[in-house]
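Left out: one protein chain. Kept in place: all the others.
To keep things simple, chains are lettered A and B as they appear, and every chain counts its residues starting from 1.
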Amino acid sequence: MHLAHAFPTSALCASLFATGLLAEPQHFSLAEKLLLIALIVASAWLFWKRFGVVVDKILHSRKDPGFQLFPIGKRVWDFFWEVLCQAKVIRERPLPGLAHAFVFWSFLAFALVTLNHVAVGLGIGFLNPAGAFGRIYYWFAAAFALACAVSIAGLFIRRFFVRPIWLSREGHAISYESGVIAGLIFALMATYLAAFFVTDSSLAARLLWWAHTLSLVVFLPLVPHTKHLHLILSPVTIFLSRGSFSQIPPLVGDEDFGLVTGKDLTQLVSLQAYSCVECGRCTEHCPAANTGKSLNPKEIILGVRGYLNEFGPTAEELLLGKYNSQEAAFQCTTCGACEFQCPVGIEHVPIIVGLRRGAVNTGAWEDSHGTKLFLAMERNSNALGMSSAERDKFVQKQELPIFDGSQEYCLWLGCMGGYDPKGREIISSFVEVMRYLGTSYGVLRKEKCTGDPARRLGNDLVFQELAESNLEMMTQQKVKKIVSICPHCVRTIQEDWKDFGAPPEIEHHSEFLARHHARLPHQNTGEKIVYHDPCYLGRYRNVYDEPRTVIAAAGTLVEAERNRERSFCCGAGGGLAFLGEEQGQRVSAVRAQELVATGATTIGAACPFCNTMFRDALASSGENSPRLLDIAQIAANQIKAAPSQ
Amino acid sequence: MSSVLVFLENKNREISRISWEAMAAAHTLAEGLGLPVDLALAASPGNPIFEKIHGKAPRTVYAIDDKLLHDYTADGFTEAYRQLIEHVKPAYVVLPHTYQVRDFAPRLATRFKQVLISDVTGIEAPSGTTTPAFIRQLLQGKLNATYRHPGTGVCFLSVQAGAFRADPAHGGATTLEPFHPKLDAGQIRVKPGEPFRASAQTVDLGSAAILVSVGRGIKEEANLPIVQELATALGAELAASRPICDNGWLPMERQVGSSGQTVAPKVYLAIGISGAIQHLVGMKGSQCIVAINKDENAPIFEVADYGIVGDLFEIVPALTAAVRKVKA
Partner (left out) sequence: MKIIVAIKQVPERDARIRIDAEAKWIDLRDVEFMMNESDAYALEEALQLKEAHGGEVVVLSAGPERVGKTIREALAKGADRAIHIESDDLAGYDALGVASLLAAAIREDDGEDPDLILTGLQSDDLGLGQTGVILAELLNLPHASLILKIEKTGSGIKVLRELEDGWFQHLELPAPAVLTIQSGNSKLRYATLMGIKRAKTKEVRRVTVADLITVDPGAKPADPVVQLDRVSLPSKQRTTQILSGSPAEAAAALVEKLQFEVRAL
């Protein structure tokens, strides 16, 4: 009894130990036992009736090409950190996330409780509440039950009274099934807690026991019929992720054109579609959904689920049809915020790109800007449709050395660096830095587009031709190390070209600058500089600090409201810089406003596309808009300002 | 005696300027070879159009007369011209390079087992033993090529607009000879409809010969009339770069650029446009680019054929006035 004094006393705690251990009805009649068995069997059967169908659909989906289970270390870590510790769930939406975490942990904590509860009903209870282990364990479970009850009540209030829009689905704002499940969970916790206040032999205990049991047997079959299927699937989904962020699978054979019909859905896609919890964190961070477009990442995934439910994984109906629209699929900038936010391991970007592939590779996508882009890439090997002579002129004018295999770095200009006036300024600035450092580098005589816009839009024909042609050229030219000013080029060369060969090493110029930071002159003017994390550098490559190092040396670094892994896209990715943007507000305008609102006098960028998008958006801000500079320019300015050595 | 035979073209009851240029080219050629020049025109002898014939006097002017030639058809003109050529037996046949000539002249040349040397921009007179050489452009104007006609038989050539200066107008007496080809209605297989103009309701930047395009340099919506007046004076369509359309100052259909329209007019005036890549890709195919911008380093000047560095608020009104003066 002295245990009660060792802990902070509250009437409840004291009463738990003083008055009661968990009450367990001691004797169940044969009729009751049979009833219990019947209920369990019925519940399990109803559960399997639906769950079996889902498992079946997943298993009958196509196998994922290129899926590697090993190395397994990262998978185990992700399982531990994301599933058991609920890290992302809590970090990205702290209060509701913590509440959910408590509910989840209660489920785990209750494992033995539930087993014992049923065993007791059959007369073979094994965990005596009065025993040494039993006391501690049941108290431990009770603490969780309390936390869970409070949490579920809070989440209920949030869903039904606060009603954040992200939780709603098109057409129905309130999810009644969530209410029912919440009620059941609350009932389970309440019946458990209440059992501490009654005695073993009382009628109350028996009633509570049956109430708890009924809650259980009703809860179980509801799971596969609702989004609560994630209870079972999401740990598997997180464990079986594709292996890296936004990894686009290869096409296999002559008949594979991407996600065209149900037959093309793979096991991972189906598994992910059924794991969706409808939490809306993806949509909450989506630049398209936030600017009035049709695209809603949650609806894309639920659309795949709806398709699977109605047509199944071997159907011939088009995926972009009843449940998902072509229009929405082509509004995605592939920024990855959705995939990054998803707490149950859904990988949205490969799915959206897969849907695009299905439309583009079969010619079903008819868009005048898209066609113009593809034709430009076919004819001129660059996304802008410019003559390569223009790039040659620039290289000559800037007196850039030609790469001949002897230099350490190959400086990749890319389409923006080679043809866009602003991109060229960034190159010129970076070249200044390299000259200052005495870095040995050269520029290739001929460059073709890395194929990024084609890759993200799903045109594998154009992408393959560009990737193969570039790889061949780089092998011939003996390119070993590349440095590039464009995160899209970096990503495409390092990851996407792997489908067709072994690409050379490549890094982004921010990584180069950070590494040489100590050798570069610093002139801190104290001015406020806000840094915008490019999607393809931040979320895609995990490079957040290096550009900040450069900026912090030149001024006072300020952060936008949405920064680092939550950075809000500039709107250019996914090939969208080349398409028309008709619906809603311009993504670039929204982000530009956010950056301007920080009060910074300079916006620091690290991607020529972000730079170009903001330049247009800032044009409407008038005379007092902040300067827009790439980090290369910020670094070069400090060289210029430094007293000569 | 052989000659140089020039076929003139009747356009809206006038002999087109390019026909006079073809005649001038023919005279250049003929003088070098010491040959006379004959003219031909599909019109009845009484047609007052023949009074318009001027410049160096030709030997004969043939009026090709047949009612089946009243409306142009390839079959009709090919056959009628063929018969005249058989009659006159020239050494050279010169035509103006018009849409109409491109339509029938290759057929005509083939009937003589010849090949038309089309779109000639220069003629090198013969000297000594060399035959004349004809210069035309290849690869969309990036290369000049010199062609010769080593064969026997008639040499057909068509002359590019503006390549030769037409002789100044001064009247002269000419000998008119009517020529009646034998044509059969059954020979004419194509039925032509009435020419018409496309309706001018929707904005069609693609078909405008001149575009006046405005960018951020215009600063405010209220300043647009300055540019609008220039467009009207030039008979041009108004276009804009993206920020102007984004602000709603001009409709989206007028946007030129990567997320707007791609255009290739004869003249593109970029006013207050810096020349960002997204805009350039939409208009770099224009035949002649004129840039007006106060920033001499603006990228637009790199692609422009003509540029004026200065304040558009002064230059554009001056330009409008100058254009009006010339058109008056």
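Couple of notes before you dig in:
Note that a contact is a pair of C-beta atoms (placed from the backbone, for glycine too) under 8 Å apart; a residue touches a chain by one contact, two chains touch by 3 or more.
Owing to the predicted nature of the structure, the values given are computational and were not obtained by experimental measurement.
The residue from B:G34, B:P48, B:G128 or B:P195 that touches the chain not shown here is B:P195.
Residues of subunit B that touch the chain left out of view are 74-75, 98-99, 102-107, 109-111, 113-119, 133, 136-151, 153, 161-162, 189-198, 206-207, 209-210, 234, 266-267, 287-288, 290, 301-302, 304-311, 314-315, 317-319, 321-323, 325-327.
For subunit A, the residues touching the absent chain in the complete assembly are 251, 254-255, 257, 360-363, 366, 368, 370-371, 374-375, 378-381, 386-389, 392, 446, 459-462, 464.
Note that in this section only the chains that are shown with their structure count from here on.
The geometric centre of subunit A is 59 Å away from that of subunit B, both derived from CA atoms. Subunit B meets subunit A in the complex at residues 216, 242-243, 246-247, 252, 258-260, 262, 274-278, 280-281, 284, 299. Subunit A meets subunit B in the complex at residues 369, 372, 376, 384-386, 416, 419-423, 577-582, 586, 589, 612, 615-616, 619-620.
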